[in-house]
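Every protein chain of the complex appears in place save one, which is left out.
Labels run A and B following the written order; every chain starts at residue 1.
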Amino acid sequence: MGPRAAGESGHELALVDNAIDLELDLRCYRLSAIKKAAYRFADRFTAVLGSPAQDRIAISLRFKSTVTEVAAREATRMFFQELLDQELREQIAAETDPIRTLILAHAFSNLDLIKREP
Amino acid sequence: MTGLHARFRDRTAFAPRADYRLLPFRFIRLDDQRYVVTSDVGEHVVVSRDQLIAFARHELPVTGALYRELKAKHLVFDDDSRAALDLLAVKYRTRVAPVANLTGLHIFVVTLRCDHSCHYCQVSRQTEDKTRFDMARDHADKALALVFESPNPAIKIEFQGGEPLLNFGLVKHVVQEAERRNAVQRRDLQFVIASNLTHLDDEILNFAREHDIYFSTSLDGPEDLHNANRPLRGGNSYRAAVDGIARARAALGHEFVSALMTTTPASLPRVEDIIDEYVRLGFTSIFLRSLSPYGFAIRTRLIRGYDIADWLGFYQRGLAHILAVNRRGVQLREELTAIALQKMFAPLGSSYVDLQSPAGIAIGALVYNYNGKIYGSDEGRMLAEMGDDSFCLGSLDDRTFASVMTDDALQQILEDSLPESAPMCADCGFLPWCGADPTFHRATQNDIVGHKAFSAFCAKQMAVLRHLVTLLEDDPDARRVLMSWV
Partner (left out) sequence: MLLKLSGRGLRALGEVSSRPFIGRISTDVAQRGPNEIWLARGGAGVPDGFRAYLLAGPRPVMPPRDSYALGPEFSYLSDGDVIRIEPDRGAVHAIYRRNSRTNSLLVTERCNNYCVMCSQPPKDRDDSWIIDDLLQAIPLMSPDTGEIGITGGEPSLLGPRLIELVRCLGQCLPATAVHILSNGRGFATGDLAKALAQLHHPDLMLGIPLYADVPEHHDYVVQARGAFDETIRGILNLKRHGVRVELRFVMHAETYEGLPAFARFVARNLLFVDHVALMGLELMGFARTNLDALWIDPLDYQRELREAVETLHRARLRVSIYNTPLCVLTPDLHPFARASISDWKNAYMDECDGCALRTQCGGFFASSTLRRSRGIARVRLG
């Protein structure tokens, strides 16, 4: 599991031309989770996604030119945490959305939202 | 423990069966170790990452303490009970019911004229020209008609400016006319004048006493800080405010006067002084407000004088000082914190219009500007003063309450800015405690939704909520005081 370039697999994340290039396994992180995590980190880097090929997707984290290698690595580490969170969120949403709809329908089936005509 | 008589069954006979189902919830990282898990209706549990994973994977033991807490707060349910679904439905309804009441706060900008020249002021003018910057009586009457078309059983009319006491004749007229209408309508009607109190006289105080009018004034801290923030031509703003507070309290009663402060760069190192000043003057409430990105504050680049991290430091130190003050037995609550706590712990949430979902624009508050234009919020009219009229809802000359409420542009703003559908907000664990601020995002990002990764509003909300949850979890003394503010 995890990205090929991730620190935990022993490889160093290299900042090249203000970018860190990663490849993610779509069996670990669904595409919607990757996009949402990237959106959340827009203040730290711009994520450029490649097109998915089989179970893999390339993603390039483009930092500002002023970024240090340490800061870029730290942001990338946080990005992986966020990916995990975001994947979990997608899982939970898929599981709980039907029941949310059910409860909302139950809650508002008898409610007259506008009590009086103004 | 001694057991029950043999004819009774023990606890294990009533334990839930092994599997459970998740109810809708969101989560967000609290710190390196912990997560905040919230339900749609705003109940929360703080868990470790391992606990979160076990919980989401249906691996929690159903007899454990965490399971009980999650179940009691309706984040899970099991085959033995469907009561959670019924209660959740009731709680959803309870939370949105107030929206159906529509507008409760009605702001009359009776004049833009003011004798102060505060650096952070969004709107006021220093001029003698009454005709250009005072509200016309005709517009005031039309605004009142609109006020009473709102179905809300509780109506609050707030007079703002400029300095509203400079057009006291119109204030009187609106109060008397509102009371005349209310003799038939029987709403819960309340009046507030937002004033610097410089022009308080016996006539005004007598009138205020007869009509139960509240005063909300500005007090930025000790004398030197207050006067530096709020220059008064040929006078001492601090003295005027403190004298005014004393006179109004004596005439009306202590609780009829409240104060608001604004944080400027000069305030940053002095939060303790500011709080002590509020305590010294006998206030039981203080609102540690940050500068808004509108008006002179922007024009004078004052807002660039500090960033959100500076303000957060100010807020956290301030809150710590306020908690210490409370532990000494002095009652003082911080309003921003109280609003957040209200959203966390009260089924109805908070009625503070700037932090509503859907946004409080128009459905929470309406502003009738001096020139007869209608705005959905006080910030909306401030933005208009900067040349962006996107929150204008038409003119008092041709609008009814119904036409304002059903305005297409308003509907679009409310719908677009709903956090449930905004990127990042939609799955944020703090969503049930947060709100939409389309005016802020329009002012700062030229877009009513805004990219929250770049939003000072979002950064501030996140930091304040993280700080509060941390205090509630880790500091029992703080928790005791904070819970008393709910």
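Definition applied: a residue touches a chain if its C-beta (ideal position, glycine included) is under 8 Å from a C-beta of that chain, and two chains touch if they have at least 3 such contacts.
In this text, all values refer to a predicted model and were calculated from it rather than measured experimentally.
Touch, as defined at the top, links the missing chain to these shown chains in the whole complex: B. Across B:71, B:270, B:321 or B:343, the residue that sits in touch with the chain not pictured is B:71. Across B:21, B:82 or B:130, the residue that sits in touch with the chain not pictured is B:82. Those residues of chain B that touch the chain absent from the view are 1-5, 8-11, 13-16, 43, 68-69, 71-72, 80-83, 86-87, 90-91, 94, 345-347, 483-484, 486.
Just so it is clear, only the chains that are shown with their structure count from here on.
With each centre defined as the average position of its C-alpha atoms, the distance from chain A to chain B rounds to 31 Å. Those residues of chain A that touch chain B in the complex are listed here as 36, 39-43, 81, 85-86, 88-89, 91-93, 95-97, 99-100, 102-104, 106-108, 111-118. Chain contact summary for the complex, chain B toward chain A: residues 21-27, 29, 40, 52-53, 56, 85-86, 88-90, 92-93, 96-97, 99-102, 149-151, 400-402, 405, 423-424, 427, 451, 453-454.
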